[in-house]
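Missing here: one protein chain of the complex. Every other protein chain is in place.
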Amino acid sequence: MIAEAGLAALWLAAALCGLQLWFGVAAIRNGRDDLGAAIRPVAIIQGLLAMIAFGLLVWLFLRTDLSVELVARNSHAAKPMLYKFAGTWGNHEGSMLLWVMILAVAGALVAIFERRLRKDTLIATLAAQAAIGIGFYAFLLFSSNPFARLSPAPAEGQGLNPLLQDPGLAFHPPTLYFGYAGLSVAFSFAVGALITRDVGTVFARAMRPWVLGSWIFLTLGITAGSYWAYYELGWGGWWFWDPVENASLMPWLAATALLHSVTVLATRDSLRAWTIMLAVIAFSMSMVGTFLVRSGILTSVHAFAVDPQRGTFILGLLILYIGGALALFALRIGTVREGKQFQLISREGALVANNLLLIVILCIVLLGTLYPLVTEALGYSVSVGPPYFNTVAGPLALILITIMALGPLMRWRRDKWRNLVSRISLPVLAAALALAALVFIVSPIGILPMLGLVLASGVAIASFAPLWKRNLRRTPMFTFGMVFAHFGIAVALAGMAFESAFTEEVLVASLPGETHAVGPYEVTFNGAEPIAGPNWTAIEGRLTASRGGGTPVVLQPQARMFSSPETETSEAAILTSWNGQLYTVLGNSDGDGRWQLRLWFKPFVTLIWLGGMLIALGGLLAMVGRVRRERRTMERELYA
Amino acid sequence: MKAKHQRLTLAIIAVVAVIGAGFLALIGLRDNAALFRTPTEIAAEPVPPGQSIRLGGMVADGSIVQQADGVTIDFIVEDGEAQVPVRFSGITPDLFQENSGVVAEGAFDARGTFIATNILAKHDENYMPPPMEGMETAGNDG
Partner (left out) sequence: MKHWIIWTPLALFIGFLALAASGLIVPRDTTIESQMIGQPVPEFALAPALPGKPGLTNADLATGQPRLLNVFASWCVPCIAEAPQLMQLRRAGVQIDAIAIRDRPADIAQFLARHGDPYRSVGADNDSRVQLSLGSSGVPETFVVDGDGVIRHQHIGDIRPEDVPAILAALEDAQ
């Protein structure tokens, strides 16, 4: 009965979503204010019903109800509870339901909390959000029903891909979905504002928390995804420029641009058309990313599991939403009045430059990701990897980060080069010192890592510049947010540069008892033993690592074999210290008692993810700061 | 910047930037994209040494030979028609065995051996290349 109740809730939610769209259209086109007034409660109830449907699916997974096809295919009674839970969205149907649920809840939250926007704009926004939702409901109900029964029920489930049996999986897709849903709201705001031609500071302030929130989740998602690939794949790399990773990076780049342009619009009432355009681009990037991954047109050699029908469906939605929004943009934007002007040398100017660079990098990543598809159409096949992305996007990213450091030091509207020069003297000094240290003290390293380290030291100092000579207690929280986020970029950049310049690697076939030196560590191999976990068995390597004769630490990298489905994975053992990570992987035995070991010392590699977290924390501070200020101004207006 | 035309100027700059990005990308792609080749294609049209490609095919039965250092292996990639000798130093991925599909990244050396720098498996939840699925139960004697 649970499955049937879930399906019923899903149908009801879909019906309400249709109602929400109809009410919106009727209110805007025919002036039906009565229907317009009903749109808020409809959106809220729709969100609740979607939550119920998803909750019921989670329940089915927790009970391992094998009479439900989705559970039977993707779960197993022997699976640990956490992965039963996460297994709910570790498959196509479940993840679509999660996405629809988040989309509906986002719409409900707009309906509950948005009070400042003009009434007709809000109605148009909610209608746009319903229009997005209804497509996904149709997809779920007509082609990927997660509640379909399987008869007869099998005795045991099929399990979950063991690579995904990891805490990383449990929270990675939802994080990205929260991010995408935030962008969908920004998109709906943009469409709503275009429909009612109500583009201005109020609109920007309504949109900003959603962009910020979405950006925080996307940042966290990328950071977590990168760390997950780093320790789970056992290859020692933290970014592979895989289409799946690019699919999460592209919306982030667009959201970063949008975040900055919406700030210009909210503060200065400039960049109206540009902000609308970016909101459309940001959401389309999240759809394009999902499309590229889900349709399977980019991944595989000869993949049976990918369903071209799903790809076609997402493509259809893309045409409808993005094509529609772009056409609406082209038709309407001429009638939206132009925002305020600004000088080239000003904070607006720097933010425009930052936006343009972000979009250029986005284009480069997108084209690199799509290129295999182009050549496929031309009849040959290529792969595009780090050599392309690093050489083409890398230098641009360094320029972008330079502008990022300069922007906050400039005044709004107009500024003078001379003033800027005096403000950046300290960061430039820091960068010069770093350059001198690298050239005279450290052995020669690649040009990109070197520039990265020099820039990181300059940016780290520059990011705090907006706080100089200010009373810190009176400085608004969102300024701290910006400082933290920009500082996080410098920290992550330093981590990336350190890792690529100074990593040491040892690859040996080792007999038990042998010791190998890597970085500051002496690593002794003490043999390998079979062990067993809840649904896997493994060969576990016993390593002890010590540093300068200090206390040895035990490390246990594993080669795991999962029982359902039968697959092998490699579990790296990682030892973190203040100045880097020792990363150890156990390979295969050669049959004569030797085991392959791969040892890396990666100096300051943790800075990459620490930086990512700082960026997200900065976003959070900015969001809380903005929301609090909004509330205060609202109260002031109320009592005025 | 003339006040009246600021929006237009910005739009033109944006279009120019996107076109510039396209050119940059095309130049970069021309130099850096790795072609996917099967042994048959290589036999028909040899790839010059040093040019990075992706080599796809099956690991020939009985061809994996472990070298004395314990971390280097030699094996043969075939596709039913032609064969390519491959050398790889490192830990082979979890799903690498004889008689199964493999994609090796790397380049040929002067003597015609393919030096693989990477042997691939992807981490897409839906991705399990069927040639590799057979390995899930490898080691079980029916």
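In this document, chain identifiers A and B correspond to the written order of the chains, with residue numbering beginning at 1 in each.
Convention: contacts are C-beta pairs under 8 Å (C-beta built on N, C-alpha and C of every residue); 3 or more make two chains touch, one makes a residue touch a chain.
Everything numeric in this text was worked out from a predicted model, so none of it was measured.
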Listed residues A:Thr312, A:Asn419, A:Thr515 or A:Thr576, member touching the removed chain: A:Thr312
Sole residue of A:Arg73, A:Arg149, A:Lys340 or A:His516 that reaches the chain not shown, by the stated touch rule: A:Arg73
Listed residues A:Leu326, A:Leu396, A:Ile445 or A:Val624, member touching the removed chain: A:Leu326
Selected from B:Gln6, B:Ser52 or B:Asn99 as touching the chain missing from the view: B:Asn99
Where the missing chain touches chain A, by residue: 73, 152, 154-155, 158, 277, 280-281, 284, 288, 291, 295, 297-298, 300-302, 304-305, 308, 311-312, 315, 318-319, 322-323, 326-327, 329-330, 333-334, 370, 373-374, 376-377, 381, 565-566
On chain B, residues whose C-beta touches the chain left out of the figure: 8, 11-12, 15, 18, 36, 56, 58, 61, 79-81, 99-101, 129-131, 133-134, 136-138, 140-142
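By our rule, only the chains that are shown with their structure count from here on.
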Approximate Å spacing (C-alpha centroids) for the pair chain A, chain B: 26
Contact set on chain B toward chain A in their complex: 1, 3, 6-7, 10-11, 13-14, 17-18, 20-22, 24-29, 31-36, 52, 54, 56, 66, 69-71, 89-92, 94-95, 101, 103, 105, 122-131, 136-137
List of chain A residues in touch with chain B within their complex: 90-92, 161, 163-164, 229, 232-234, 242, 244, 271, 273-274, 293-294, 296, 299-306, 338, 341-344, 352, 356, 359-361, 363-364, 367-368, 371-372, 375, 380-385, 387-388, 391-392, 507-510, 559, 565-570, 585, 587-588, 590, 594, 596, 598
